[in-house]
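Would you mind keeping the following structure in view while I ask a few things?
Here the complex is missing a single protein chain, while all its other protein chains stay put.
Should a chain be cited, it is by its letter among A, B and C, assigned in written order, with residues numbered from 1 in that chain.
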Amino acid sequence: MNYSQPLELTGIISTLDTFFRNNLTPFWATFIEGALILIAILAAYAIIALALIYIERKITAFFQSRLGPNRLGKYGVIQSIADMVKILIKEIIQINDVDKFLFYAAPFFVIISSVLTFGAIPFGMGLQAVDFKIGIIYVIAASSLGVIGVLLAGWSSNNKYSMIGAMRSGAQFVSYELSAAFSLMTIVVLSGTMQLSEIVENQRYAWNLFNGHIPAMIAFVIYLISGHAETNRGPFDLPEAEGELTAGYHTEYSGLQFGFFYLAEYLNMFIIAAVATTVFLGGWMPIQIKGLDAFNQVMWYIPSYVWFFAKTGVLIFLSLWVRWSFPRMRIDLLLNLEWKYLLPINLVNILLMVLMVLAGWTLSDWFPGLFAIAP
Amino acid sequence: MLKFHFIRKIFFILLDTNNFKITQNIPPSGFRGADINNMNPFIKYISGIFTAVKSLLGGMLVTWRELWRKKVTMQYPENRDTLVISDRWRSELTMPHDENNEHACTACGICMINCPNGTINVISKTIETEDGKKKKILDKHIWDYGMCTFCNLCVITCPSDAIIFNNDFEGAMFDRSKLVHQLNKPGSKLREKKPLTPKGEQKAP
Amino acid sequence: MAQQIIFYILALAIAVFSILAVTSKRVIRSATYLLFVLLATAGLFLLLNYHYLFAVQVTVYAGGIMVLFIMSIFLTHKPGDQFITRMSWKVRSSAFLAVAGLVLCGYIIVKNVTRVYSYINGNELQMQDLGTTMMGTEKYQYLLPFEVISVLLLACIIGAILIARKEKSPMNPPQGDMD
Partner (left out) sequence: MKDIILKAVPDAVIEEKQKLTVTVEPKQLHPLIKALYSNKELPFDYLINLIGMDWGEKLGVMYLLSSSADMSREVVIITSTDDRQNPLLYSITDMYEAAHLNEREVYAMFGIRFINNPDMRRFLLDDDWNGFPLRKDYDADSRLNPITIVNKEIKDIAPFIMEDADGKLTEGTTRIFDENDYIINIGPQHPSTHGVMHFRTSLDGEIVKKIDVNSGYIHRGIEKLCENMTYPQILHFTDRLDYLSASINRHALCMCIEKAAEIEVPARAEYIRVIMDELNRISSHLIAWSAHCNDLGATTAFIYGVREREHVLDIFDKTCGGRLIVNQNVVGGVMFDIYPDFQKDVKAFIPYMREKLVEYDDFFSHNAIALGRMVKIGNLTREDAISYAVTGPAGRGSGWSCDVRKHKPYSLYDKVDFREIIRNEGDSYARYMNRLDEIEESLHIIEQLVDNIPEGEILAKVKPIIRLPEGQYFQSVEAGKGEFGVFIESRGDKNPYRVKFRSPSLAAVSAMPLICRDEKLTDFIGIGGSMDYVIPDIDR
């Protein structure tokens, strides 16, 4: 791969790395690099969340025949920054009769779990903070922590609405985590690795979605549905169903603590889309066609992070589209969907994928000249 | 601490499949899916999925089309110039004065009597005219914007068509006392009798 | 050095939260402290580059077991209430058991300290190896135990459902067919 990629950030990053390593002791070099990465991740986290909040409000408005925020700045672009400032300076209301320690700890669980997951996402070539061999299990593990925050928030608020919301959330999360994990595992079977960077690399000429065709597409749809359900959004927003529970588990939170839940909700939506992009849609890899070197080179001029955000953006749009088209589910319909539909289909699907891979029925097996990476 | 009794219950609901209503057995009237009553369970299961997905996609198509349509939001302060308020819109009670600062109110008080909730207060005073006769004329016509229910009774009962509702809808104030309007302008007086116009012309434009 | 600092932080966290977990009077808080202990342990695994163990620790213990714990604590009577331990023989016997466990662990660690050291300095485990070990049928491979455990778990799940359904039956007499 010796195409020129003028806009990639890998050059800057490696320059920085060499500079630190040459001038500092290994300990301090690691320390400073770690700190920089942390700052970069947190900054990206906040900026993406703000952007998503703005985008969601705008797109929602367009779906609903409205204009959305349009007072602050051109087209209302600084609306969500103003909202952030408002949330930052808002009073954190002290509530009597709550378990103070758990009440204040709960938002951190939610936000930390989503930051941890966020760190593992490959945003572009060389833009990945954590790249474990077991990347996918790591993503599943880190995101599974969030539900504890929701449960504790609901319980410690000492509010009946919150409690019902938390219990719903617990049931919902535990169920849908299964489906999400299984559908990711389907792709692990296909690509033979759990490392996110390798999964992206393997999809150079054929996205997993197409390479694994039928089972991969089923897995993709199931992952989107269950990921959606895990983030408590869209038709699955039962834990905070404002219709009956006012705001569910975060009814009693105010100011920055509510802000944490709010940020985490949006970021989780992004994470689900980003993981789906990475695993199914080739991640940051530009569209490549084997043999068309000129075309490939043109594609490489578009930097990898643009590809990543574009693909993720499409999935986020899909998520918003679904959210604003459907009514809310009921808890038994929700569990029915998971246990009677998604999970059985998923189990059959994973078996199908295994058979397909063993029998060599993937696209790259059928047309190695077009799709396989190795000749 | 009763809630834990309840929470135990919630858990059993989640486990108890008897509670799960089977909602797709009987198609409701107007249901578009295939008749799923007389099928074997597996086909029923599969066709259930497809009917559901089809209906959901149909819903998404509607929102998709909406995405590209013209938006209906009116941007109020900006559209002041083009904003059309219907002629009959009742916002503020006024007493039209002509160029001589004369109005048509004879201070008869019928509007005050007819007002259902005492929004109007007609204060009259008695003066002596040039020819020595005592005459009741209008001193103050007070109307409380904050109390008015805009039932239009005062306007339709006014025998001399002295008051009408106008279109100035921007009546919000920071101070409640500013909502109490005096309708007659200072120094105004009763218009001399003119040839009568047919009654009701002003009321129903 | 960085590793050492992180190790000490994690070790301190484990120690402090372990003590808090057993001394806290509120069961729900104990569970939360236990969660911190488990997370810190996961951190230790991470420090050792045992990524798979780390992820499993977080998923299974923090994500799975703790959610189960918290949910089941919610289902118990008055989890927020402070409880008072009265029966001192229980305290004594648990203390004895704890000390016994400590001694046992200490003995094993001291006995095997060299072997542990070599594990720590060994190469990172390949996921493929792990997979083949778990699903293989040869010597030192675990397909049979794996399957046996899954059958056992299935039996447990079915049993749990049966027990849960029984709870309702006096109020809800069985209606027709149970599909």
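Heads up, the rule we're going with is that contacts are C-beta pairs under 8 Å (C-beta built on N, C-alpha and C of every residue); 3 or more make two chains touch, one makes a residue touch a chain.
Note that this is a predicted model, so its numbers are computed, not measured.
Shown chains touched by the hidden chain across the complete assembly: A, B. Only one of A:Glu198, A:Asp332 or A:Asp365 touches the absent chain when the whole complex is considered: A:Asp332. Residue in contact with the omitted chain (choice from A:Val98, A:Ile164, A:Ala181 or A:Ala229): A:Ile164. From the set A:Leu50, A:Val115 or A:Leu238, the residue in touch with the chain omitted from the display is A:Leu238, counting the whole complex. What chain A contributes to its contact with the hidden chain is residues 63-66, 160-161, 164, 235, 237-238, 241-244, 246, 324-333.
By the touch criterion stated above, the residues of chain B touching the omitted chain are 2-3, 5-6, 9-13, 19, 21, 23-24, 26, 28-33, 51-53, 55-56, 58-59, 61-63, 66, 72, 86-90, 114, 116, 149-153, 156-157, 165, 204.
In the analysis below, only the chains that are shown with their structure count from here on.
For the pair chain A and chain B, the distance between C-alpha centroids works out to 45 Å.
Inter-chain centre distance (chain A to chain C, centres taken as mean C-alpha positions): 27 Å. Chain B and chain C, compared by their mean Cα positions, are separated by 63 Å. Shown for chain C are the residues that touch two or more other chains, namely 71, 74, 79-80. Counting partner chains per residue, chain B has residues 7, 11 touching two or more of them. Interface residues of chain B, counted against chain A in their complex, comprise 3, 6-7, 10-11, 13-14, 19-21, 23, 49, 56, 59-60, 62-64, 66-67, 69, 71-73, 75. If you check the complex, the residues on chain A that touch chain B are 61-67, 70, 160, 163-164, 167, 171, 321-322, 324-326, 331-333, 335-336, 341. Within the complex formed with chain A, the chain C residues making contact are 1-2, 26, 28-29, 32, 35, 51-52, 54-56, 58-59, 62-64, 66-67, 70-71, 74, 79-80, 124, 126-127.
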